[in-house]
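And now, subunit A:
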Amino acid sequence: MSSRETVLSALRRASARAVPRPEDPEPTRFDDPVSHFLEMVKAVGGAASRVRDMAALDAELASLPAWAQAKKAVSLVPGAGRSSLDLASVADPHELEGLDTAVIAGEVAVAENGAVWVPGRNLGPHRAVFVIAEHLVLVVPAVAVVSSMQEAYARIEIERPGYGLFISGPSKTADIEQALVVGAHGARSCTVFVVG
Partner candidate 1 sequence: MKASHAERAAAFASDVPHARWHDTALWFVRVKRDRAAASVPEWERLRDTASGIKAHTLSRLADYLEEFEANARKNGIQVHWARDGAEHNRIVGEILERRGVKLVAKSKSMLTEECGLNPYLEARGIEVVDTDLGERIVQLAGEPPSHIVMPAIHRKKEEIGELFHEKLGTPAGLSDPKTLTEAARQHLRRKFLGAQAGLTGVNFAIAETGGIVVVTNEGNADMGTSLPPLHVASMGVEKVIPRARDLGVFLRVLARSATGQPVSTYTTHFHGPIRGGEMHVVVVDNGRSDILARENFRRSLSCIRCGACLNTCPVYRRSGGYSYSYLIPGPIGSVLGAQRDARAHGSLPFASSLCGSCSDVCPVKIDLHHELLALREDIAARGILPFGKRVAMRFGSFVLRHPALYRAAGRAARFVLRAFPSAARLGPGGAWARQRELPAAPPRSFRDLFRAASREERP
Partner candidate 2 sequence: MPRVGLFIPCYVDQFYPEVGLATYRILRRLGAEVEFPEDQTCCGQPMYNSGCAEDARPLAERFLRVFAGYDHVVAPSGSCVSMVRLHFRDLLGDRADLRDVAARTYELCEYLVDVAGIRHVDGEFQGKVGLHRSCHGLRELRLGRSSERMDPPLDKAGRLLSQMRGLELVALERPDECCGFGGTFAVNEEAVSCLMGKDRIADHEKAGAEVIAGYDMSCLMHLDGLLRRERKPIRVMHVAQILEKASLAP
């Protein structure tokens, strides 16, 4: 018998009667999810603000030090800044080492925890772009802000095959005496713009 058959048959022998799946509880809904979201991004170590439209976003970006002072930067959001690095010309993700800033579009934002859902197709040719960049900027439409993870999963589409992740604030660790330090391996800063 193959290992697969051995394992599966051992599991089948071990399982007793079926237990039904429970109902999901009704999640909290905030009256003003966008305000709550902006607060939570700050609470998880990021920066966040709301802008009226893409033109306003472009202006904000121009004065954001993480963008303005970047030597190597990419924007994967049409209308938000101009890349100084052409991702299409990067054959190997290792070449992204030294990338200062990446601007990436999120599809759903979660108020309860400041998280932004970024599907793989928004990352361009190399997934590594969001984690190897020193600074991260995320852009989400205001209408895409929901209250809870339960609501978020009702909205997101998981690429199959593919990739996607929730990003909540910058990379961090508390492994040394529980002192919170930002910028463990990934982005040292995470700025979220909610548009609309």
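Here is the rule we go by: a contact is a pair of C-beta atoms (placed from the backbone, for glycine too) under 8 Å apart; a residue touches a chain by one contact, two chains touch by 3 or more; residues count from 1.
Regarding candidate selection, all candidates are chains of the complex that A comes from, given by their letters.
Fair warning: this is a prediction, and the values are worked out from it, not measured in the lab.
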Of 1 or 2, the one touching subunit A somewhere in this complex: 1
Of all residues in subunit A, those that touch candidate 1 in their complex: 2-4, 6-28, 40, 43-44, 93-94, 97, 110, 112-115, 125-128, 130-132, 148-154, 158-179, 181, 183-187
